[in-house]
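Worksheet: the structure to be examined is printed underneath.
Showing chain A:
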Amino acid sequence: MTIIQFVLLGTALFSMGLYGVITRKNAVLVLASVELMLAAVNINLVSFDAYLADQLHAGQMLALFVIALAAAEVGIGIAIVLMIYRNRQTADVDALSEMKG
Partner candidate 1 sequence: MTDTPEAAVDASETTELEMTAAETYAASLTERLGATGYSEEFDTVRVFVERDAWVETIVAASEELPFFSWLSAIDWSKTTEVGEGVDEPETLEERFEVICRLSSVENADGAIFVATVPKDDASIGSLTPHFGGAEWHEREAHEMFDIAFEGNKNLVPLYLPDDFIGHPLLKSYPLIAREVKPWPGDVDVEPMPDVASDSQDAEGSDT
Partner candidate 2 sequence: MTVSLADWFREAANWAFMIIAIPTLFAGWRTVTSNNIVRAVLYLVVSLAGTAALFIMLGAEFVGWTVVLVYIGAVIILFLIGIMITRAPLGVDADLSHARNVRTPAAVLGVLLFAVIGYAVIDAFENSMIEPFEPTATADLANLLFSRWVIPFEVVSFVLLAALIGGIALARKDDNGAQR
């Protein structure tokens, strides 16, 4: 196993996530794309952890923290989406333009 294969896979997933964040209109799917990017980051972290044979396991630790933060982010994100939906009957991020100057 080479480190490249893991990093390339992570990069590919990250690029897809980026594409998704830009193109998706639905707020939930935007969040999902962000999750994809975070998963890609985790792949990088864990594979470098294995590659470096880190005694402190920094990669795995950071991956765990990322997962925890992602969970928090999604919890809040979904709550906001539901809130918006209840008040506006839409989950389309482009429709939320009241704060525009």
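Regarding selection, all candidates are chains of the complex that A comes from, given by their letters.
The working rule: contacts are C-beta pairs under 8 Å (C-beta built on N, C-alpha and C of every residue); 3 or more make two chains touch, one makes a residue touch a chain; residues count from 1.
Everything numeric in this text was worked out from a predicted model, so none of it was measured.
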Discussion item. Given the candidates 1 or 2, tell me which one touches chain A in this complex.
Written reply: 2
Worksheet item: Of all residues in chain A, which touch candidate 2 in the complex?
Response: 1-9, 11-20, 22-26, 28-29, 31-33, 35-36, 39, 42-43, 46-47, 49-51, 53, 56-57, 59-61, 63-65, 67-76, 78-83, 85, 91-92
